[in-house]
Every structure is written in structure tokens, then in C-alpha cells.
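Note that this complex is displayed minus one protein chain, with the remaining chains in position.
Right, chain A next:
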């Protein structure tokens, strides 16, 4: 059966609305003529995934998984494909239309065409969520193409969390779209610890006026990984912060692309990342701050640091500031360093063996960033995951 046939059968079996089926079909037809994004100079983790052997199994589930209290507030958390039927108009307007365009790049078209499962989270206007909302508990982590769409209404506030569970050994792609209304404020904690042989993780966000999005990300995947985070500061006064810690070991190859676009006036973007590269691993950070013409009184700052532990490990940082307006403040700082032999000596002189001393210095390198992850519990859970990964080196 061709992939188009598989898509048709799946879409029909799940009683998807006609628009979604049509979009999927067109997406698959045009994907081969679309390009993948290009990054300067260095060879990134490649953007192609293998769609030949998708395991189509998903049964749509119409249950609202928001807690009782959340449901009273009008919050909906449900299966994305169920939401496509139940909230057909809302989904048609938003799914891969605002955060990321479904027909812009090949990976995006392929993703929509082969979308297997996902989560839809809707938070109405004027809603303050008192507890963090877990986006990962109702997701089929083993699927190849997964999508999370988050829509937050005006003046609402929420903390979202995501944590990888049993991912497949094959390829995996999670795309997250976060659309924030005026004055909506969201914090998003993302602990990536995928077993995928090749894992792609993408976050696209669109912010209306005075909205803010702060993401706190731990990239602790086991194999080749591409992380791509793009935040569009469309509304005047909107703000975005991306905080990423990252670990690469063995023969892992990772590309971490971050991109904040200041379109509105008085917008503020900040990218902070720290990564550790060990063994034969390679990590490339592409940080991109873009200020569009007319975006007055804006700022765009980036700080990237990599620590290479072994002779064979490679780290590269590619910071870009694309600035089309004058009335702005922008900065970037990048550094790639090694463990300090004096520090190692000091630690060992207190009895710590090589591995423990390394681990302490690695923790210490990431700590100044981690310590600013505001939620203590989530921060601790990321530290634990990091610790696990370090011990497994």
C-alpha cells in the first residue's frame, strides 16, 4: 500500500473531518518538492525521517483528560485527532497555520501528512491554572509523528510540562505548537530523554501582545537529535526566553537550533544554553536572533556555552543576529571550553575519583542555568534525569 493509501485509510478509520484528510493528502503530494531548512556552514543532523514503516494504530479517544477542577475552568486536554473532529473549526484555523506553516518545508508537510497522534490543550481566556499541566501523559510516545497543539486565551497563565516516556527505538518526531493570546503567560518545561535512534523535537510558538513564553528544556536524548525552537514575537510587548541544558555522549550527533523573531515593538528575546559534549559526540548550536524592520525598542540576547570533555568531542556554536532595525539592543556571547585542570585537582585532592570529579564539574557547569528554572520540583526532576544520563556514560 502506498503512503497515500495508508493516510487515507487511517484518516477515514478515525472519521477525521474532510479538511484534515485533504490537507494530509496535499501535504504528502507536495512534500517531495519542498526543501528542508538550511543552516549555514556546518552539516546539521539531517531533517529527513523514514516514513516507510509507520505503525498506524491509533484509535481516537474523545475523553477530556483535564482534571475536574480544570474542566470547570473550561480547559480541554484531549487526543489531537479527536479534537480535530470535535473542535473542527478551531483546529482547522490553527493546526500548523500559525506557529509553523504545514507547507513551508518538507519535514512540516511530511509531519502533517503522516500525523499519527497528539494532544490538544485549550485554555480559555482569563484562566489561571494553579497546577502544572502534563502534556505527556496522554501521548503515544512510541509514534513517529506526534503533535501537540496548545492554545491559550487572553490573560491566562499556565505552566506546562512534558517528559519523554517509552519512546520507540526507531525515528521519532514531536512537534509542539504554542499559540498565546494577548497577555497570556506560559512556562513550558520539557525533559527530552528519547531512545529514538533519531529524534526530532520542535517547538513553534506565536505570541500576541504582551504575552510571554519561557521554555526550560533539558535535552538528554540517547541518540542523534535535532532540536528546533522557534518563537515568533508578533505582538507588541511580548517576551520569550529559551533556556536549554544539553548533554551529548558516545557517538551522538545533535543540532540545537533556536530562533526568536522580534516582530512587534517592545519585544524581548533571550536564549541561554549550556551543553556538555563527551566521548565522540558532536553538538552544534545555532542560535538565531532576528529583529524585523519596524520592531522598535526591542532586545535580543543570546548566551551559549559548551563544555567539551574528551579529545574527540566536538562543539560548535553558530550565533546569528539578523537585525533590520536600529532602535534595539542585541548581544550574543558564545564560548566552548574544557574542564579546568586546577578545579579537577582541587576536587581530587579531597578524595573524589575522576568520574565523580567530572560529574561534579559538569553539574557545576550546568547549575548556573538550571538554578534559574523556577519550579523546584521540575528542576529537581531534570537534575535527576541528568544524573542518570551522566552515570550511564
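Convention: a residue touches a chain if its C-beta (ideal position, glycine included) is under 8 Å from a C-beta of that chain, and two chains touch if they have at least 3 such contacts; residues count from 1.
Heads up, the rule we're going with is that contacts and distances are computed from a predicted model.
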item: Chain not displayed: protein name in its UniProt record ("Sulfite reductase (NADPH) hemoprotein beta-component", "ABC transporter ATP-binding protein", "Hemerythrin domain-containing protein" or "Acetolactate synthase"); value: "ABC transporter ATP-binding protein"
item: Candidate in contact with the missing chain, chosen from A:93, A:354 or A:384; value: A:354
item: Residue numbers in chain A that touch the chain omitted from display; value: 340-343, 345-354, 356-357, 360-361, 363-368
